[in-house]
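Notes follow the structure.
Showing chain A:
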Amino acid sequence: MTRPLGTLIRNDTATRINHWITALCFVLLVISGLSMFHPVLYWLSAFFGSGQWARQSHPWIGVVLLLSYSGLIIQFWRDNLWNMDDVRWMMAIRRVLANDEEGVPEVARFNAGQKFVFWSMAVLVPVLFITGLIIWEYYFGTWTSIPTQRAALLIHSLCAIAAILVWIVHVYAAIWVRGSMRAMTQGYVTPGWAWRHHRKWFRSLVATGSSGPRPNDVRREAGE
Partner candidate 1 sequence: MTNTWQDIKNANVVLVMGGNAAEAHPCGFKWVIEAKIHNGAKLIVVDPRFTRTASVADFYAPIRPGTDIAFLSGVIRYLLEKDQVQHEYVRAYTNASLIVKEGFSFKDGLFSGYNAETHSYDKTDWQYELDEQGFAKIDDTWENPRCVINLMRQHVDRYTPEMVSRICGTPIDKYLTICNLIAGTSLPDKAMTSLFALGWTQHSVGSQNIRTMAMVQLLLGNIGVSGGGMNALRGHSNIQGLTDVGLLSNQIPGYLTLPKDQEQTFDDYMKTRQFKPLRPNQMSYWQNYRKFFVSFQKTMFGDAATAENNWAYDLLPKLNVPMYDIIKAFEMMVHGEINGYICQGFNPLQAFPEKNKIRRGLSKLKYLVVMDPLDTETSRFWENVGPLNPSDPAKIETEVFQLPTTCFAEEDGTLVNSARWLQWHWKAAEPPAKAKSDIWIMAGIFHRMRELYRKEGGAFPDPILKLTWNYTDPVEPSADELAKEMNGRARADLKDASGAIAVKAGQQLDSFAQLRDDGTTESGCWIFTGSYTEKGNMMARRDTHDPRDQGITPDWAWSWPANRRILYNRASADVAGNPWNPAKPIIQWDGSRWVGIDVPDYGPTIKPSDGVGPFIMNAEGTGRFFALDQMVDGPFPEHYEPMESPVENLLHPKVQNNPAARVFADDRADFGTPEQFPYVGTTYRLTEHFHFWTKHALINAILQPQEFIEIGEVLANEKGIANNGWVRVSSKRGHMICKAYVTKRIKPMTVAGKPTHVIGVPLHWGFTGLAKKGYGANILTPSVGDANTQTPEFKAFLVNIEPSNGPEGEV
Partner candidate 2 sequence: MTNYQSQNFIRISATTMTPPATRNHEAEMAKLIDVTRCIGCKACQAACMEWNNLRSTVGTFNGTLENPADLDPHTWTLMRFTEHENDKGDLEWLIRKDGCMHCEDPGCLKACPAPGAIVQYENGIVDFVSENCIGCGFCVKGCPFNIPRISQVDHKSYKCTLCSDRVAVNLEPACVKACPTGAILFGSKQNMTDWAGERVEDLKSRGFANAGLYDPPGVGGTHVMYVLHHADTPSIYSDLPENPKISATVEFWKGLIKPVALASFAAAVVTGFMHWVIAGPNEVQPEDEEAADRIIEGKNAPKSSPELPT
């Protein structure tokens, strides 16, 4: 991918592929899942050809999602570690929402909202996966008792609802914060974007002469 001169790499190619695999899976899971969740959304199964196909595909897509999201976890977990700045950022959320990021604590690679999305999914995806296995009739229908399966179904649904809500936040944030989409499609952001939204990250790149997504000398950074 060509990148205009002077821009910063927000997400490298592998990350972006990983993300979009995850995103695709998630969307498909939402579609197929919702088609089995509420009668008024059953028509969503038509995207899969039929309800039978939607039902059949859903768990397999879930498996892919789990693997794919695991990749994201590996890549992102360190940058999503929570710290006191995040608390302060959260306290200043009203200013953030008002598009006024001055006076908000400087943000490193990810802000608290992004971290919330990341960690929510990091919890919800495995729970969805495990409960999903329990209710995967074809392979595991006889592995657990029916009351367990009923509980699993309920937990699966609740987690899915939560995940969808988180996802809505995530998608809206991507739409709302201009430039974010390009960061995940083409991978780069302008220095001004980085300055505006992730000033701390920006500074660390500049300081190490890195063009992103991570500072050049990680050890030194870590050693500080």
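In picking the candidates, the idea was that all candidates are chains of the complex that A comes from, given by their letters.
The rule is simple: a contact is a pair of C-beta atoms (placed from the backbone, for glycine too) under 8 Å apart; a residue touches a chain by one contact, two chains touch by 3 or more; residues count from 1.
Note that the structure is predicted; figures quoted are calculated from it, not measured.
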| item | value |
| --- | --- |
| Touching candidate - 1 or 2 - for chain A as found in this complex | 2 |
| Interfacial residue positions of chain A with respect to candidate 2 in the complex | 6, 35-40, 42, 45, 50-52, 54-56, 97-99, 101, 135, 137-138, 141, 146-147, 149-151, 153-154, 157-158, 161, 164-165, 168-169, 172, 175-179, 190-197, 202-203, 206-207, 209 |
